[in-house]
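I have placed the structure first, in the form of structure tokens, so that the comments after it can refer back to it.
Removed: one protein chain of the complex. Kept in place: all other protein chains.
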Amino acid sequence: MKVVYFAWVRERIGKGDEDVAPPAEVRTVGQLIEWLSGRGEEYAHAFEKAKFIRAAIDRKHVKHEAPIEGAREIAFFPPMTGG
Amino acid sequence: MKVVYFAWVRERIGKGDEDVAPPAEVRTVGQLIEWLSGRGEEYAHAFEKAKFIRAAIDRKHVKHEAPIEGAREIAFFPPMTGG
Amino acid sequence: MATIRIQREDFDAAAEAAALTRGRKDVGAVVTFVGLCRDEGGKLEALELEHYPGMAEEEIARVATEAEQRWPLQGVTAIHRYGKIAPGENIVLVVTTSSHRAAAFEAAEFLMDYLKTRAPFWKKEHNIDGTSGEWVEAKDADDRAAERWS
Partner (left out) sequence: MATIRIQREDFDAAAEAAALTRGRKDVGAVVTFVGLCRDEGGKLEALELEHYPGMAEEEIARVATEAEQRWPLQGVTAIHRYGKIAPGENIVLVVTTSSHRAAAFEAAEFLMDYLKTRAPFWKKEHNIDGTSGEWVEAKDADDRAAERWS
């Protein structure tokens, strides 16, 4: 599955997108954040305040409880500041 | 004192303004409306629903209880429909 | 200091909005309201707007001053036309600017609500069939809209 990052989440991780293959027990957005956080310091830093991180699955906002099964693209980003 | 009329008040009375000299016992806007109503059918028609008529003294909205003493220009008109 | 104009000719909403932001870097929000003459079911040739010269400017200026006291505005422009106005044409313009959008939005709504109920203008309908129609009646809804600010 493709994971995309924006704003300071992207800056901290050091890339805008990547393909990841989390193990089968990673079922929700929250669990994916936890799994990604274990991939290195840059990920731990990006997701250190995990509950503030927003997520979208296939371009729709989702909560951390949302299942990731079937997702093509999962995005992580800080609260939006557009407008 | 000068009296000015607008919209259907003006149309019913048949003129836009006039100088009037009400007697001394006519002290308020409401009393002036009553006095004007006695000047002829056209006035009676214009002021028949007296409580709906709005008034302004020297270009400021006033209530019917307002004293007319010292007024240079008193205006009578229907509720506004601008905007 | 608000800009208030009562005029027969049309106005240019974009030019008025631009005048409130030109050369500035502190404006965060511009709200522009334009009220137009609507055709009521294909029978209206034009609305004729009568006004009380002198009082119209003064009353709108009083409303604008009140808005400037209630909200942190950087600019206020209000223009109201009079005379015959055909369906599709502009009647009234309000522009408000502020650092923040809530103030600009609320002040523009306030100005329009008060303009409707306090500015001395009256609309008469002229019909396509040549008949002079009715004087437009004031709406209770407009009074209620204005009351919410008090």
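In this document, chain identifiers A, B and C correspond to the written order of the chains, with residue numbering beginning at 1 in each.
Everything below uses one rule, namely that contacts are C-beta pairs under 8 Å (C-beta built on N, C-alpha and C of every residue); 3 or more make two chains touch, one makes a residue touch a chain.
For clarity, every value in this text was computed on a predicted model and none was experimentally measured.
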| item | value |
| --- | --- |
| Visible contact partners (per top-of-document touch definition) of the missing chain | A, C |
| Footprint left on chain C by the chain that the document does not show | 13-14, 17, 21, 23-39, 87-88, 99, 101-102, 104-105, 108-109, 112, 145 |
| Sites on chain A contacted by the missing partner chain, in the whole complex | 4, 6-8, 10, 56, 59-61, 75, 77-83 |
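The definition used in the following text is that only the chains that are shown with their structure count from here on.
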| item | value |
| --- | --- |
| Where chain A and chain C are represented by their mean Cα positions, the distance between them in whole Å | 48 |
| Separation of mean Cα positions, chain C and chain B [Å, integer] | 26 |
| Multi-partner residues of chain B (each touching 2 or more other chains) | none |
| Per-residue multi-chain contacts in chain C, two or more chains | none |
